[in-house]
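To start, the structure itself, in structure tokens.
Left out: one protein chain. Kept in place: all the others.
Each chain gets a letter, A, B and C, in the order it is written, and its residues are counted from 1.
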């Protein structure tokens, strides 16, 4: 356990009967971090969160919060609070009573209680909503009240279970930024669970990608998105073109890779070691591929002729599927729509060239 | 009624008690078109679709389909079929029986019936699924069966009510392209309803944007997205920075516009007429604004110094909110993440410059 | 996610379940036990084992007459009250929220009127209008109390019924009449069967209204009641009661299975 880690999850497993919901997970979360647990439904991320909250007990392994082993602590004494997925607003209490619920035990004076709740209402921009009934709140307001109710307890760690899952798209995008700003302001450690990759990328300082109860990889959003180590993470976070290849040789500080689909391509010789002759999977992010008319001069290292198969105009950008001469699997290219220039490349059967740079080529081990 | 129009909706209204669900709508839809009705929930788009299907009768106005007035035709004789929002698969019938349901009346031989259903199953890539029960199908499969069930009737018009609303994101994106390819192959006129702007932009040949029972504007996706005529459409389709301005003068073929937020800017003098001194709203799409370090040389017509307020990293792109010197309302900039270059501009309080070209400035009448 | 498979409540609930089941089934199970007891007096300690009460049962003419009468009432009652239940449910689901609550109240209120008062009312009504008492009058009384039950069973089914499948049928070219037979009826079938079984059971079991409204014909519960005057016949009554228990158990199990099957079907229909 390093000095830095505030929450330490050490070799934790949780079995429900024969199901290994969480399978030998190790995680270290620093103080003040906004940490995202990302994965498809059923990957064990919620179970892991519920173990941090004390609603589930690990089958094996140990969890330390602020250097205290948390196994023995009853959950109502833990220095953590939780925002539930459906917000779990008490339906029989008004906003004030909801927020004040956790302060009952503190035996505050009436004035002090009012002051604390008012401060919380101000924080979530719901001044004057104290007397509203739970059923009078919109989805976004319920989310804020749930947040305030947990934060008045001044927890060392705030856990959030799909905090924005119940909100519609525009509100969700706005709340993502608000939530992150709030966390930075308060300096409290936030751990949240989501299945939405954009939410994880937008809000987290670090992300752990989970699948089948295991943590596949973890790191800063840009690292996970731009340099994923596993095919699962590469595919789950955004779109990715996967191309089968084989190492043909090493040319200085670059690998030379033979592919059926793109011919011979190069990739930088990074830390990951590949042997000559080894088969591997190449990953190319659609936004790292450039599409241009055949005639135009291409400045990047790799360029291949292709034909537009189909294209989806999305307004601010387009998804263009191109096929290469002898390849059946189309390659996806994403292009930002700068001043409507995109329209020139959306026509089916248009002859185009696609290009990419060596350093955008991702090399993934076949397992 | 022009020669071209296949479905003609003439001054159609539908009132439910005091509610004007559809309010004096005129629309012409061409044969073979993929037509999208886009709007927020409650805007009347579904009611309009249900009038085309014959499930509602217009309070006033007339609908012609293939030159026939459709008011008097009972809906089970109309040359239209519908794919319902929840797919409305018959729960007590298997896939074969569901698809064959509409063919009962044709009194086909058993062989011919089987042949037609098999062809339909092939079309939706569910060969061999004939004996599956309705409850054994996934969401995407239900959608396909509903499609096949309607298409075996060989309708002149296929109506689709939020056809992909019940599917998850990845499947939805895939089905959007499949549905569009299928429509082009069959040449049948498709009219669909959606509240999802990306779905409308991706699939439609033309879009009608609806609000409060009225059609606000219509046209090809690129026209509606890039040259919206109304603030509502500009805002509903994608993101848009709105800036208050006032016409200061006309400089050759360009307007000179005074704004508080961006200083004096220029815009091309397009068909829309503005008078000198007129107040208006400027629209700037976030993807048409470029963000760059202060030092770098900017090649575009307009450039302003700004400071990054907050930024959301989304992997393939970023949403960056910048504030200008004396403006409180932040400006949103979208930037594609080309080879990870985005990371340089995501830092809060970073000094940057934003730039845009004159022709990306949209001028909207204040109403 | 995290469906919490461990959660089975505090352990005292298991103990509670066992105690409660003993409390309710102990008296009921005395019936079959004593029906094989070789003694006229129903009391502990028990004597030897015998099947003679069951044999005696088979020789009682009045029993089979009563059984026949019960069927003669219960079968039409279940059909009529389910038909009325369908109409009522259709009518109620058609109304908007406010009217619906009031009408639902009016439709189901007969359920909470004490049966003895309902019986008196009906008796007065038949007398006032000069109608004779017979199995017909029993049937009419039973329909009155069975419709609300049928309504309960069918309402929940009709409310979760997805009307877009009816629209889909119309859209695919079927007439409203064929749509009813090809779509509405088969999908609603499990609920209708459950209603038929439930109303049959209620009518078959009902004592008080039958007691007030019957003429000379007795239904099974009335026959049982009449037998109670003769202490010697009690063991045979126990045998009869046991038989009814078993049959009731079987019918209810079937009805419940049908209901659940329908739920499963509708469940996937809505997804």
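Rule of thumb we're sticking to: a residue touches a chain if its C-beta (ideal position, glycine included) is under 8 Å from a C-beta of that chain, and two chains touch if they have at least 3 such contacts.
Predicted model only: the values in this text are computed from it and were never measured.
Participant: Quick one: say which of A:42, A:61 or A:139 touches the chain that got left out.
Facilitator: Final answer for the missing-chain contact: A:139.
Participant: Which positions on chain C touch the chain that was left off?
Facilitator: Considering the whole complex, chain C reaches the absent chain at 5, 7-9, 13-14, 16-17, 20-21, 23-28, 30-31, 34, 42-44, 84, 87-88, 90-91, 93-96, 101, 103, 105-107, 109-110, 112-118, 120-122, 124-125, 127-128, 144, 147, 201, 204-208, 221, 224-225, 228, 237-238, 241, 244-245, 248-249, 252-253, 256, 260.
Participant: Given the full complex, what residues of chain A touch the hidden partner chain?
Facilitator: 53, 55, 75-77, 81-82, 84-86, 88-92, 101-102, 104-105, 134-135, 139, 142, 149-150, 153, 166
Basically, only the chains that are shown with their structure count from here on.
Participant: Averaging only over C-alpha atoms, locate the centres of chain B and chain C and give their separation in whole Å.
Facilitator: 54
Participant: Measure off the straight-line distance from the CA centroid of chain A to the CA centroid of chain B, and report it in whole Å.
Facilitator: That pair's centroid distance is 28 Å.
Participant: What residues in chain C touch two or more of the other chains?
Facilitator: Answer for chain C, listing residues that touch two or more other chains: there are none.
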